[in-house]
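Sharing a structure here in structure tokens format.
All protein chains but one are shown at their positions in the complex.
Let's look at chain A:
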Amino acid sequence: MTSTDKLIQMAIAVALFFAVTGAILLLTTRLRSRSGERVQAAAFIAPSLLLIAIGLLYPALRTIYQSFFGSSYEPLVGADGANFVGLDNYRRIFTSEDLLQVLQNTAIWVVLTPILATGFGLIYAVLVDRTRFEKFAKALIFLPMAISLVGASIIWKFVYDYKASEQGQLGVLNGLLKAVGLDTYRFLLTEPWNTFFLIVIIVWVQAGFAMTILSAAIKAIPDDIVEAAKLDGVNGLKLFRYITVPSIRPSLIVVLTTISITTLKVFDIVRTATGGQFGTSVLAYEFYVQSFRSFDFGLGAALATLIFILVLPIVVYNIRQMRRLEAR
């Protein structure tokens, strides 16, 4: 397929989109009555609902269905009853030593990443707020956001590179260690600390995101509150503790939950930096390995379903907070 073909296809798709929207508009604008509005609304929602059903709902149900079967791919119609394993895949996740380690790592990621990234972002936002070099400082910490997680992992892989002390060093960190006369360290190999060194990568990327949102929230705190507090003699840390944090609480929660969701899905860093070796695998990566390396579609689907179950409450909470934020 040439790029001309692709462009033509794209043009057709765009034209189709306009045609459908136009048709809906044409058909529904005439309805003016109360019930007509409902029809109008339904006509606009229907295409999205249909796409969500095809692109989201069906795959989700299909995955959950597969998670009750053995390793081979199970068609919806004419399923092989002998392949049905019930909850065995889930049992495996919670009993196999390797998969338990995966769960433990995922827990460490999900607990540490949001706290560290949000913490750094918040402190940074407060520190640079209204200083002379604010714009420059913000740009500096925001830059990693522009790098993909794979790119970031490759960069950090070089930073963590290990060579024995007597050899020439490639990695910055080990170069520093050697310069101050210490032994070089295996950042990516030494369990359990390697997981923490991987978390540093995502914190490096996500802190900028946290900083941006929180900085905007801090700027939105009404000046009169801050002034009143200052008149009452509240300063420094206390101002931060009693005024800043409570005022930006909804934004804080949104940032925390958004980063939690990103972390549960983290795949790129583990795959790029260690390939899940040395006890660093996480759920999202293990799901990929089981499905597309080992071709154990049952276990892969069970892992995907587990991620879904874990993400769900955070998503619900997140949406509620966002609504509250919007309502203000």
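Please note the rule applied: a contact is a pair of C-beta atoms (placed from the backbone, for glycine too) under 8 Å apart; a residue touches a chain by one contact, two chains touch by 3 or more; residues count from 1.
Criterion: contacts and distances are computed from a predicted model.
One subunit of the complex is not drawn; among "Metal-sulfur cluster biosynthetic enzyme", "NADH-quinone oxidoreductase subunit I", "ABC transporter substrate-binding protein" or "Cytochrome b", its UniProt record names it "ABC transporter substrate-binding protein".
Across the entire complex, the residue among A:Met145, A:Leu189 or A:Ile261 in touch with the chain not shown is A:Leu189. The residue from A:Leu16, A:Ala107, A:Ala164 or A:Ala216 that touches the chain not shown here is A:Ala164. Interface with the hidden chain, as seen from chain A, comprises residues 1, 6, 71-73, 162-164, 167, 184, 186, 188-189, 271-272, 274-278, 289, 292-296.
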